[in-house]
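Excluded from the complex is one protein chain; the other protein chains are retained at their positions.
After this line comes chain A, so read on.
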Amino acid sequence: MAFKKHSVLPGFNLSLGYTLLYLTIIVLLPLSALLLKSSGLTAHAFWAVVTEPRVLASYRVTFGASLLAALINLFSGLLIAWVLVRYSFPAKRFIDALVDLPFALPTAVAGIALATIYAPNGSMGELLAPLGIKVAFTPLGIVLALTFITLPFVVRTVQPVLQDLEVELEEAASSLGATRLQIFWKVILPTLLPALLTGFALAFARAIGEYGSVIFIAGNMPYVSEITPLMIISKLEQYDYLGATAIAVVMLVVSFGLLLLINGLQWWSAKRLGRR
């Protein structure tokens, strides 16, 4: 191969070949089947399906809520990682283990539990109702469910980087006259940026695809709290396979574009840290 550089590490051809084969079978094959299937529609019909007002509203809900959930976790995830790394307190290991729970819990269970608690007669819903805040069966509920599901991503990507952050950097900044706030802002945060972006991208991607937990708490009102995955399912239930694939293709393209963008950002900031 022309682009193969001579290297002491053996097995370049074998490992690259395996990687491509694996990605083809696991990722590309189902996705291309999707694309192939959607080509059964004419361009005109395709456009009509994916720009249906109800579908357009669902894009807004899905991408908006996912973005919001990922942003919330960007901050709270950083905070949790910070507390877990920087301080020692009783039951730290227990709390550390709690963070992973949203990964392990069946998403439907999470959705039902959240819906029960935040319903107007639920334990949290009762407290919030007098304040005029409705969580369950509103877009707010979707954001809540997505925040719950995507909590571990930012924590788990930032935690190791924060752990490896040399204390000397902060000491150096301190001896140069920087305040605590300046040290956090000018020294710690830029170092964590690539990890934060990675965690954000993972959380965002996971939230876009989330279905199980959301449908229980969303209320699924057309134009208000319907997520795009639900639109796909409802098309399937009506045996409208072509319409379902068309919407899926749109989600796929938009998600891929956004992930590519975030990865690019992350690559750029990692490059600035000299970690090429």
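Descriptive notes on the structure:
Everything below uses one rule, namely that a contact is a pair of C-beta atoms (placed from the backbone, for glycine too) under 8 Å apart; a residue touches a chain by one contact, two chains touch by 3 or more; residues count from 1.
Just so we're on the same page, contacts and distances are computed from a predicted model.
Its record in UniProt calls the unshown chain "Sulfate transport system ATP-binding protein", which is the match among "Sulfate transport system ATP-binding protein", "Fe-S cluster assembly protein SufB", "Ferredoxin-NADP reductase" or "Ion-translocating oxidoreductase complex subunit E".
Across the entire complex, the residue among A:T191, A:N220, A:S234 or A:S255 in touch with the chain not shown is A:T191. Within the whole complex, the absent chain has one touching residue among A:L169, A:M221 or A:L260, and that is A:L169. Across the interface with the omitted chain, chain A contributes residues 166, 168-169, 171-179, 182, 186-187, 190-191, 193, 269, 272-275.
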